[in-house]
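With one protein chain held back, the other chains of the complex are shown just where they sit.
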Amino acid sequence: MNTKPAFRFFFLGALLCLLCLVLNVSLGSVAIPFKDTLQILSGGETATSSWDYIVLNYRLPKALTALMVGSGLAIAGLLMQTLFRNPLAGPFVLGISSGASLGVALLVLGAGIFGGSIAGLAFKSWGIVAAASVGSFLVLLAVMAVSTRVKDTMAILIIGLMFGSLTAAVVAVMAYFSPAEDLQRYVFWSFGSLGGNSWNSIGILALFFGLGSLLSVANIKALNALLLGPQYAQSIGVHLKRATLWIILATCILAGAITAFAGPIAFVGLAVPHLTRLFLNTSDHRILLPAVGLSGAILMLICDSIAQLPYSELTLPINAVTSLFGAPVVIWLLVRKRKLLF
Amino acid sequence: MRKTLTLLLAVCFLLACKNESSTEQSDRIVKTQQIQNSVTHATGFRLYHYSDYSILEVDNPWPEADRTFRYLLYTQRAMPLQDAAENFDAVITVPVKSLVVTSTTHIPSLEALNAEELLLGFPQTDYVSSPKTRALIDAGKVKELGGTQQLNLELLIDAAPDVVVGFGVDGDNKTLDRVQEAGIPVVYNGDWVEQDPLGKAEWLKFFGALLDKNEQATTAFNKIAEEYSRVKALAQNQSDTPTVLSGAMYKDVWYLPNGQSWAAQFLRDAKADYRYADTQGKGSLSLSIESVLEKSQDAAFWIGPGQFTSLTQMAEANAIYAEFAAFKAGEVYSFTTNKGPTGGVIYYELAPNRPDLVLKDLIRILHPELLPEHELYFFSKLE
Partner (left out) sequence: MAKQLAIEIEDLSIGYGKGNKAFVVADAITLKLEPASLYGLIGINGSGKSTLIKTLSGALNPLSGEFKLQGEYAHRLTMEARAKMLSVVLTKSPVSLNLSCYELVALGRHPYTNWVGKLTALDKEAIYDALEKTDLTALKDKKCYQLSDGQLQRALLARAIAQDTPIIILDEPTTHLDLHHKFNMLKLMHQLAREGKTVLYATHDLEQALDLCDSILLVKDKRIASYSREKVLTSGVLESLFPKETVRFDAESKRFFLNK
């Protein structure tokens, strides 16, 4: 087993990630010279105090959000693909993001329909995170429950898609009866957004991200064992139910918290594991897990930089950018390699 | 035993006396300074003018806010009140030298107070129709602050206005919270929640307070209020009450104003018979086509049929529209067809500020003989 290329990858990857971070912080609607950006980042001040604020309190939190979102979703995607032994799995396809959306919809739209003082300001960030996490957990539990009876992983995927449709339908009904303002708010939430979070929120996101990542790392051995399929995994000593539950928990914490803070972000969870596998030519989670996390972070930082449409006052919704640029890349790679390595 | 009891009672008495005197004290201050709320019609905000400062209180700027925002407006820095920052949501030096507003309804208020030049930026400037501000936008003096619905935080902070007049729709105002953290005060404007026609227009005084042009604002408002009352009396003093239908269908549901809404109050003041005048509620009524047909098929006038721009368009959208008497008689009036040079609907921008013009328009439509020289400002008859 070669570890040299892996070390090279991680070293270069970390460097690239740092570069993308600095790039992301330097680009935005307001043209701040690169020199000044570096100065602010290294603790200094510039002549324009609004620039200091923009870089430190808007762009930097946004960049960190992008990093955690990209990394977390990619890891969640990897977990799902290995657990279900299906290359089409991802937090989106299995309905987890839909579950999170449903949780948030119930909170945002439900408060309007059924009334209630759920809308306390301080409660807001915790409330949405909790609602999203609970929503995603419930959907994933449902998918898992079904998967214990249905052995065919393709069938499980379809069931996941059906849960996704179901939650979308419930949201649609709620939206139909909602007042326009609530509806608009929900729709814009669904476009995804990485910016505008306070340092406080970043802290909360970091907590969930750290927890989810830690759980994922703790299950590397089980994930590798699952590459053999559930029966073999059991025969080499993996406690299937326990491992499954922990992996699901890790996925929910990651996907749920991320969807809560950034809205449902498509594509990253599905594609980044494949891109990383193709690039590193390995399925070993000891290398793949951190590699996927790193790749996801880099991808997200680049996509966000593009979404900012630097130097113009317009911005694109992040969801559109990830899919617009990511999908063709995956198609090109698969056509070139002509084989899905999984 | 008795001794301690008497002592206890005495202490209580003394304490009670002390409490009373402090309330008396504040009452005294109020009476001597004769501070009254200078807002007469609007229920969403209150203004108290003291010698060196004013206090602006905004109640529930969005429906579920359940709170009052209090703003301290300094005219001089003579005597800063202690703990001002803790007791108020923002402390602002007035007059402000520059500002950012976030709704087109704010623009006419600025223009009425000759303050449009202080505007630094506006989100989605295309919606602005008022000619003076439009000219400033075209000259690049008013920055575009957001192509999308969300305010572009970077551009806003870079513009560094003295104050941002924002509005909330629900409790989630992430961007405005960040703006406040950046040190730029945010003042919430709740004019869109106000339902009384004159109350909505009175929000002009809100801007008057920020621009330290209180007398101008009061004068301008009084003029509007007088004109409104005059025209209203004209309508009320005659006996004709034509029946009116409103709204249109959107995806199988007919949306129309509820009886307590701003739009419906105009109809009442214009002495129209709006069949849904008794309804209440938040936002529009959503009804089925059948119930609307049953109740209002014979209505003489149709005011505000949604986004349609011609009768043919309406008939094509839904054949059932042609069954209404008002349609057959061609008495359909829309307020969405009058647009500014960049596509902004003038009604949405100016009508809240000029209820007198709205009422005159309606009276001109419903009782043409009362105001023969008035030309329709907001409404157009659909052909």
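Quick notes on this one:
By written order: A and B. Residues from 1 in each chain.
Basically, a residue touches a chain if its C-beta (ideal position, glycine included) is under 8 Å from a C-beta of that chain, and two chains touch if they have at least 3 such contacts.
Since this is a predicted model, take the numbers as computed values, not measurements.
Shown chains touched by the hidden chain across the complete assembly: A. Among A:49, A:165, A:200 or A:235, only A:235 touches the chain left out of the display. Of the candidate positions A:48, A:283 or A:323, contact with the unshown chain belongs to A:283. Within subunit A, the residues in touch with the undisplayed chain are 1, 85, 153, 218, 220-221, 224-225, 227-229, 231-232, 234-239, 277, 282-284, 286, 339, 341-342.
Quick note on the criterion: only the chains that are shown with their structure count from here on.
Rounded to whole angstrom units, the spacing between the C-alpha centres of subunit A and subunit B is 41. Contact residues on subunit B toward subunit A in their complex (touch as defined above): 64, 66, 143-150, 152-155, 157-158, 160, 169-172, 174-175, 177-178, 181-183, 282-283. Subunit A contributes residues 28-30, 48, 50-51, 53-54, 57-59, 108, 111, 117, 119-121, 124, 179-182, 184-185, 188, 193, 195-198, 313-315, 317 to its touches with subunit B in the complex.
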